[in-house]
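What you see is the complex with one protein chain gone and the rest in place.
Each chain carries a letter (A and B) given by its place in the written order, and its residues are counted from 1.
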Amino acid sequence: MGKTKTGSRGMEVKKKLRLARQNWALYLMLLPAAVMIIIFCYAPMYGIQIAFRDFNFADGIVGSKWAGLKWFRYFFNSAQFWPVVRNTLVISFYSFLTFPIPIVFALILHNIDSMKFKRITQTITYLPHFISVVVVVGMIYAFTSYNSGWINTMIEALGGQRVNFMAEPGLYAHIYVWTGVWQEVGWGAIIYMAALTNSDPELHEAAMIDGANKLQRIIHVDFPAIAPTVLIMLVLRCGSIMSVGFDKNFLMQNSLNLSVSEVISTYTYKMGLQNSKYSFSAAVSLFNNVINFTFLTVVNSITRKISGSALW
Amino acid sequence: MHKRKRFRNRPLGDRILDVFLYAVAIFAIVLSIYPVYFVLIASVSSPTAVSSGHFLLWPEGFHLTGYQFVLENRKILTGYYNTILYTVAGTALGLAFCIPAGYALSRRDLPARKLIMKLMIFTMYFSGGLIPTYFVVKDLNLINSRWSVILMGCVSVYNIILIRSFCESSLSEELLNATRIDGCGNGRFFFQFVIPLSKAIIAVIALYVAVGYWNSYYNAMIYLNDDAKYPLQLILRQMLMTANNATDIQDGELAGEYLKQVQVVKYAVIVVATAPIMCVYPFLQKYFVQGVMIGSIKG
Partner (left out) sequence: MRKKKMVSVLLALSLMLGVCACGSQSKDSQESAPKGEEQKTESGDSQTSDENSSDSSEPAGGTDGQVTLRIAVNKHPSDVSDNADFAKYKLMLRKAEEDLGYKIEWQPAIDQEKVATMLTGDLPDVFWGVLSDSQITDNTGLFLPLEDKIEDYAPNVYALYEESVPDWKEFLTYPDGHIYSMMGGTLVNPLNAISGTMWINQKWLEQLNLDIPETMEELENVLIAFRDNDCDGDGDASNEIPFDWCHKHWASRYVELAHSFGLPLGGGYYDIVDGKIVSIVDSDQYRRFLEEYHRLTAEGLVNIEGATQTDEQYNSNISGGKVGVFIGWAPYTYISDEELKSQYVPMPLVSAEGTTPRLQANLNGASRNCYVITTACQNVEAAMKLWDYFSQDEAGSFATAYGEEGLVWEYVDGEPTNRIYTAEEATEMGYGEIASNAGTSTFAATVGMVNAGPLMLKSRTDPSGTNGAVRWSSVKNYEPYYMEQTMSQSIIPADANEEFSFTTDGLSEYIDTFACDSILNGITDEGWNAYVSGLSQYGYEYYLEFQQKHLDNAF
């Protein structure tokens, strides 16, 4: 047994080396990107220890006193820890549920017959992505204003009661997520549009001949063509569950919705403002990233078992 | 080519679906266009009208102060020049680095590819932070150099993954084997086959990278000292730093007046900063066509 095993393993290794030598050009193709990653990502990696030290500039990273898990303890023991993590997860999962929307939108656009109309739609719907978040939140506040916003004016004209939108904690997540969808659906569809170029029109014709209607063709020809892309995007998205953005939340927050709008990134910012503790924000970041990465790994394994292909 | 049947000859189900598709598209257009239009008219309207929440169809309190401010401001013009420079150089480099890497990783016969992928993905989640990265850039003598901005944004593991995924699903192994028989090496295959077949993904990545550079300010803020090298977004951010100022009031006098000034020019500045990059996509749309070789390998 042993000999055969070593033998077959030895054969494997030999085969791998041969392949490596044969494909040396591929390694060369990887080289520039790899060099950049090594220089700008791996070389500074030792800085992660800031999260475990009592960093101050005078002593530098390596010279600062070791603090172990002190900052993590502060974070976990904080009265705000659980609310802040909960809010982050709520917003994150809610946003996650809107993941299919750009996909559906791309499928819709792809199947519009008029080329001209399709192009116009694409060009217009991707524009909101470029509007800066400061402007978007300014618009949200202005349009939903209780006193003078046109949304309330319209509601009243239709016989309803005015709503103080930004004062209701219950509405915060909805406003946050759906304005996000509005802003990103056109842009997010682009990658799927690119993947849809793999959807073979001859397969469509064959399906039509077999009597499939358009909807069936979309489901059985178009969607499988982009399924690998969808899968990868899904897995990558799972890798950002703890990463809820700072800017939009910070701008949309007000004293009445803080119970739902204080997320990890805004919390860390405020703590950092008070005492310039880089170690603390580094520790919270590390906490975020570990959870993200773990979740990513788990989802990746599940995906690989189910479909055979995954991120790695 | 197969001729499309006339609309009324097509099955009922298809027609209903088509109407639905068009309706959705029109709805999306309306939803997208009003806010963009709003920003445009806000740039020539009085701040009072803009923040009042009224439904603006036409400019209210028309003034051109914002655009005047932009045109007179030398810094904004330098900012433009720098941004275009960074975007073009960065996108060229980004494509040159990421596309080959993504393709290489899509090849199943590349030993250690899973390991390399893992090592790359790891860096998406864990990083040393501002301070050690600053040291690295300093050791490379790149402080206050335009290269710091160009180099630091060009390689994105996320983009590499997208390219890899695209290549895996659209480039068949039969194609590669067929060309191998003719004596085509990896390099030639890449330039002669992969790139032409991947026009769509190249267009997407070019768009992603270009927009990334256009909108970025962070690296310039950290690594550049000379404001003659600042990109547009950084100049704007420093001009419009209202959020930060609120917590740093040392003199209510200056802070108050500053807020008022900023509001008048804000939208014009934003329009000027964003308009060019918004116009890029239509030029890339022509690459979103079916891969030419699809279906070319039969049997």
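Methods note: a contact is a pair of C-beta atoms (placed from the backbone, for glycine too) under 8 Å apart; a residue touches a chain by one contact, two chains touch by 3 or more.
None of the values given here were measured: they were computed from a predicted structure.
**Q** What shown chains come into contact with the chain that's not displayed?
**A** A, B
**Q** Touching the absent chain in the whole complex: find that residue among A:Ile101, A:Leu258 or A:Ile291.
**A** Final answer for the missing-chain contact: A:Leu258.
**Q** Touching the left-out chain: which of B:Phe122, B:Phe135 or B:Tyr287?
**A** Per the contact definition at the top, the residue touching the missing chain is B:Phe135.
**Q** Among B:Ala23, B:Leu77 or B:Ala228, which one touches the chain that has been omitted from the display?
**A** B:Ala228
**Q** Spell out, residue by residue, where the missing chain touches subunit B.
**A** Against the missing chain, subunit B presents residues 47-53, 72, 75, 96, 130-131, 134-135, 138, 140-147, 151, 185, 187-188, 190-191, 218, 221-222, 225-229, 238-239, 241-242, 245-247, 249-261, 263.
**Q** Touching the absent chain: which residues on subunit A qualify?
**A** 25, 28-29, 31-32, 35, 56-60, 74, 78-80, 138, 141-142, 145-148, 164, 166-167, 254-259, 262, 271, 274-278
Here, only the chains that are shown with their structure count from here on.
**Q** With chain centres defined as C-alpha means, what is the inter-centre distance between subunit A and subunit B in Å?
**A** 16
**Q** Hey, which residues of subunit B end up touching subunit A in the complex?
**A** Answer in residue numbers: 2, 4, 11, 13-14, 17-18, 21-22, 24-25, 28-29, 31-33, 35-36, 38-39, 50-55, 96-98, 100-101, 103-105, 107, 109-112, 114, 116-118, 120-129, 131-133, 135-136, 140, 151-152, 154-155, 157-158, 160-162, 165-166, 168-170, 185-187, 190, 200-201, 203-204, 207, 211, 240, 243, 247, 267, 270, 274, 277-278, 281-282, 285, 288-291, 294-295.
**Q** With touch defined as at the start, can you tell me which subunit A residues reach subunit B in the complex?
**A** Within the complex, subunit A contacts subunit B at residues 16-17, 19-20, 23, 25-27, 29-30, 32-34, 36-37, 39-48, 50, 61, 105, 108-109, 111-113, 117-128, 130-132, 134-136, 138-139, 141-145, 147-150, 153, 182, 185-186, 190-191, 193-195, 197-202, 205, 213-215, 225, 228-229, 232, 236, 239, 250-251, 273, 278, 282, 285-286, 289, 292-293, 296, 309, 311-312.
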